[in-house]
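Shown next, in C-alpha cells, is the structure this report addresses.
One protein chain omitted, others in place.
Order of writing sets the chain letters: A, B and C. Residues in each chain are counted from 1.
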Amino acid sequence: MKQMTYLEAGREGLAEMMREDTSVWALGEDLGRGGVFGQYHGLQTEFGKDRIADTPISESCILGSAVGAAMMGTRPVVEMRFSDFALCAVDELVNQAAKARYMFGGQTRVPMVVREPSGLWRSSAAQHSQSLEAWYAHIPGLVVVMPSTPADNRTLLMESIRCDDPVVYLEHKSLWDFEGPVDDGAEILPIGKARVARPGKDVTIVSWSAMFHTSMEAAEGLAAKGVDAEVIDLRTLWPWDKKTVFESVCKTGHLIVVHEAVQVGGFGAEIAASVTENVFSDLKSAPLRIGAPRIPISYAPTMEDEVRITAEQIIEKTLNRVGK
Amino acid sequence: MKQMTYLEAGREGLAEMMREDTSVWALGEDLGRGGVFGQYHGLQTEFGKDRIADTPISESCILGSAVGAAMMGTRPVVEMRFSDFALCAVDELVNQAAKARYMFGGQTRVPMVVREPSGLWRSSAAQHSQSLEAWYAHIPGLVVVMPSTPADNRTLLMESIRCDDPVVYLEHKSLWDFEGPVDDGAEILPIGKARVARPGKDVTIVSWSAMFHTSMEAAEGLAAKGVDAEVIDLRTLWPWDKKTVFESVCKTGHLIVVHEAVQVGGFGAEIAASVTENVFSDLKSAPLRIGAPRIPISYAPTMEDEVRITAEQIIEKTLNRVGK
Amino acid sequence: MMPTKNFDQRRYAQLFKQMCRIRAFERAAINAKNEGLVLGAIHPSIGQEAAAVGVCENLNKDDILLSTHRGHGHTLSKGADPSAMMLELLGKEGGNCAGKGGSMHIADFSVGMLGANGVVGANINIAVGAAHAIKLKGENKIVVCIFGDGAINRGPFLEGLNWAKVYNLPILFICEDNGYSATTHTKETTAGGGPVVRAQSLGIKAETFDGNDIITVDQAAQDYIERVKKSGPHLLHFLTYRLEGHTSTDPAAYRPDGEADGKWSNDPIARCRNLLVEDGVSAEQLDKFDNEATAEMTRVYKIARDASFPPALDAYKDVQDIGNPQTEAF
Partner (left out) sequence: MMPTKNFDQRRYAQLFKQMCRIRAFERAAINAKNEGLVLGAIHPSIGQEAAAVGVCENLNKDDILLSTHRGHGHTLSKGADPSAMMLELLGKEGGNCAGKGGSMHIADFSVGMLGANGVVGANINIAVGAAHAIKLKGENKIVVCIFGDGAINRGPFLEGLNWAKVYNLPILFICEDNGYSATTHTKETTAGGGPVVRAQSLGIKAETFDGNDIITVDQAAQDYIERVKKSGPHLLHFLTYRLEGHTSTDPAAYRPDGEADGKWSNDPIARCRNLLVEDGVSAEQLDKFDNEATAEMTRVYKIARDASFPPALDAYKDVQDIGNPQTEAF
C-alpha cells in the first residue's frame, strides 16, 4: 500500500497502462513539461516524445485527431488542460467520437479517454472553473467518469483507458493535492459502480468528485446532530449506479444530491427524477438537490463563494429535509 | 388575422424586426438563397447583402463574430443551419456570448439570437437530428426559447431579437410546414411564460416544440378514455414558467413531461425534480418523464422510430400513471 | 493534357469503367430517392468522378480514405461493395453501417474507407489522427483525406494541416473544388489564393490540377502518393464541377443560366471516353462498359429495394459496451 496524491495516482495509472499496452499514448499541450498541473511529470522522459506528445494549441485537432487515431487501433489519452477548453472541440467529441461506432454500424470503435480537469479553482473565474458533467451524461455513446479519491483516480483512469468506447474523464482541480491510499488491495470497483463510503440509516447523500468530500464532512456534522447519513460516491455518471442509490433511498427514505455544477439542468436533476420515478412510495420527503445557482462563476472570493457548496449548507438543508 | 406556416411566421417576425430596427441583421451560410429551409427567402432582396449576410462555412466565426458585433451595438441573428453544427462554435456561445456581460462586470451586453433548427427530421441520422436544449438551459447567461406554433415563432423570435441577452432559439425542423394563425390579436405571451393550451383536471402534461403537438394529440386520446389532461406548452426553457406548472400539478396531482431529447439528463429531469421538490405533498404519483432512450439517432426508419415519441406511448404511460 | 504517347489504354479503360460504375450507382440512387426509397438526403458527385477514381486507383487496400457528405464515388473507388452501399442508402439490413448511417455516413472500414461525414471539415482532423496512428505504429501506408472547396474556411483545415506538417504525417489532402459551397459560390466567401496557397503557408507542398482529366488526376495522384511516402503531408487541388444539384432534390437554380449545360462538355467520363476512342477503342466496347455498369447497379438497386429494414431493436446495438444500452437507456 502506498500513500499518494490524487495527481500522482492519475499519473501512476497512466504510466502503468502505458507500460502494459504500447498502443496507449497521450497528447496535449505542454505535456513534455509535465502538463499544466504536473499530471504528466516525468512521463516524456520515460516514454518519449511520440507517446507523450506535445501538441499545438489546436483543441479541435487534439480531440479530432484522437478520434482518428483511436479508430486505427491506438488508445489516445487526450489532455484538455481545463474542461472549459474542451468547448473548443465539441463537434469532435459529440458528433464524431461519441457517434462513430454507432453511425458506422459497429464497424469501428473509438477507445479514447478525454481528460478534462474540471471545477472550481480559487479565482479562476468564468472561463476556467466550469463543471459540465451533465452535458456529457446526456450524450449517447459517452462514458462519464468523475473520480474523487487517489485510489479511484488510478484505477478508474486505467479502466477508462481499457474501455473500448470514448470516456470523458473529469478530474477535479481542487483535488490534485488530496492524499490517500492507492493500490492497497482494496476491492477495485469498475466503471458504473458507486461506493457506499459511509453507511447510514437516516438519509442518503449522493455526490461525486470534490463534493463527495464535502458531503463526508457534512455527514460528520450531521452525526453530531443525531442524523446518520449514508454517503454515496457515485464515481461514474454514465453509467450511474441506480441500484445502489435506489436501495439506499428505499432504506433511508430521504435523498440529497450534492454537486458543484449549476443546479438547473445538472445531473442531480436526473438522479432526483429517477429516484422519484422508481421508489416514489418509499420516499419520506422530496429528493433535494444542492447545486450552484445559475450564474457564471466570479473572480472575487466573496462572489465566487456564492456558487461554492459548503458542508454547513448541506447540514442545514439536510436537517431541514429530514425534519430534525 | 393571417394563416401562416411556422417557417413563414419566423421569416415574417425577422423581417418585421429588421424594418423596425436597423441594427438588426442576420448572418449565416446560404442566407442569400433563402437559407437551407427557406426561412430567409426574399429577405436579401429586401434588406441587401449587408443585413442578410452570406458567410463562409466558418461556424466559430459566424457565432464568434456575432458576439463582437453584438457588443458593438448591433443585433445579430445567427443562423446555425442545423443545431448540430452549433457544436462547432460552443466556445463562442458558452465561454464568450453567455459570460461576457457577467465577466466584464456589466460593461457590455450581448444581444444576439442564435437560431438552431433542431430535432428529428426523417432519416437525417446522428449528426443532423439532435435536440440539445438541456445543455443550453444549464448555462448561466443564456435564454432558451423553443416555439411550437407559427404565432409563437413570430412573436418569440421578435421578443428574442429585442432581448438584450443572448438567446438560443431552437426551431423544430419538422414544424416548418405546420400552419396556424398569427397576428390574430391573441394575447402575446412574453419569454418565460408558458401557455396552458388545453385546460384539464386529471393530469398535467408539460411539453414544448414538436412534442407539444404530440402531447395535444395524446390529450385527445386520453379524453376518449375519460382522462382530462391539462397540456402546457412551456415555450421557453430558461426562464421556465414554474408557477404555471406548479399550479397545474397542484391541481391535477400528476405530472408527465414529454420531450424529444434524450431522457437521461434532459430538461424533463429538471422539471420533474423541481416539481417534486416544490409540491411534493400535492403529488398523487411520481412525475413521469417521457424522452428518448440514450442512443444516437439512426438513419433507418425502423430504428429511428425507437427514439420517436408517439401519442400512443404518451397515452399508455399516462393511463398507467393516473391509474386508469 | 498529358502526351498520348504514354497513354496506357488498359489502365484508362479500367478507370473509365470505374467512373461509369460511380455514375451508374448514383443514377440508381437518385432514382431510388425519387421513388421515395431513400429517406435521407443524398449528395451526388456526378461530374466529379475523375478525382475519386484517379486517386483511389493508386491506393492499396490498406491505405486509408476519409471523405465528405459527397462520398459515394470515393467509397466505391476504394473498393466497397455497391450492394452494401445501396442497402445503406435505403436504410436496409446489410448496409455497410447496418442502416444507421445512410448516404452521409457511408463507410467501409474493411477496405480502409473510414467514413463520409455530415459535418463539413470534420474529417480533416480525424484523417490526421489516422495518419498519426500509422506513424506511431510504424506502418507503411498512407491516409487520403478528401474535402470540398467550402471546407477550407473551417478551423479544422488550419489545425489539421498544421498538425500533419508538425508531425510529418503520411497524409495526402485532396481538395475537390467544384466551385460551390451548397448554394453559394465558394469564391465569394473565400479570401486569398485558395487551398494551394493556404497549404503552402503551412509548409505543405501543394498544386492545382484539372480534376476532370483522368490522366492528369491519375498521374498527379501517383506522383503525390510517392511524395507523401517519402516526405509527409501534401495537398492536391482538383478543379472540377458538380453537374447536378447540391443534393439530388436541389434544382440548383442559383447557377447562372446555361452554366451547367456548358460544363457537360467537360464531363470527365465523356472526356475519358474521347481519349479512349482516339486511342482506338471501339464505341461498342465503351458502351459495353457503360451498360455493364448500369446493369450492375440496377441489380444492386433491386437487391436494396427488396431487402428489409433492420429490426427496430437493433437501434440499441453498438452504442457502448459498459452498461446495457437497452435496459439502461433511460
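Points to keep in mind about this one:
Note that in this section a contact is a pair of C-beta atoms (placed from the backbone, for glycine too) under 8 Å apart; a residue touches a chain by one contact, two chains touch by 3 or more.
Please read all numbers here as calculations on a predicted model, not as lab measurements.
Put simply, the hidden chain is in touch with A, B, C once you look at the whole complex. Checked against the full complex, the one of B:Glu92, B:Glu116, B:Asp152 or B:Glu260 touching the unshown chain is B:Glu92. Considering C:Tyr12, C:Phe109 or C:Phe157, the position touching the chain not shown turns out to be C:Phe157 (whole complex).
When the full complex is taken into account, the listed residue touching the unshown chain is C:Thr189, out of C:Ser45, C:Ser67 or C:Thr189.
Contacts to the hidden chain, counted on subunit B, fall at residues 23, 25, 50-51, 53, 55-56, 58, 60-61, 63-74, 76, 91-92, 95-96, 100-108, 140-143, 163-165, 190-192, 238-239, 242. Touch with the hidden chain on the side of subunit A covers residues 29-30, 32-33, 36, 54-60, 84-85, 88, 122-128, 263-264, 291, 293-296, 298-307.
Within the entire complex, the positions of subunit C that touch the omitted partner chain are 153-159, 161-162, 164-166, 188-193, 197-198, 200-204.
Rule of thumb we're sticking to: only the chains that are shown with their structure count from here on.
Relative to subunit C, the chain whose mean Cα position lies farthest away is A. With centres set at the average Cα position, the gap from subunit A to subunit B is 30 Å. Subunit A and subunit C, compared by their mean Cα positions, are separated by 40 Å.
Shared contact sites, meaning residues of subunit C that touch two or more other chains, fall at 95, 97, 99-101, 105, 117-119, 155, 319, 325, 328. Each of the following residues of subunit A touches two or more other chains: 91, 95, 102-103, 140-141, 238.
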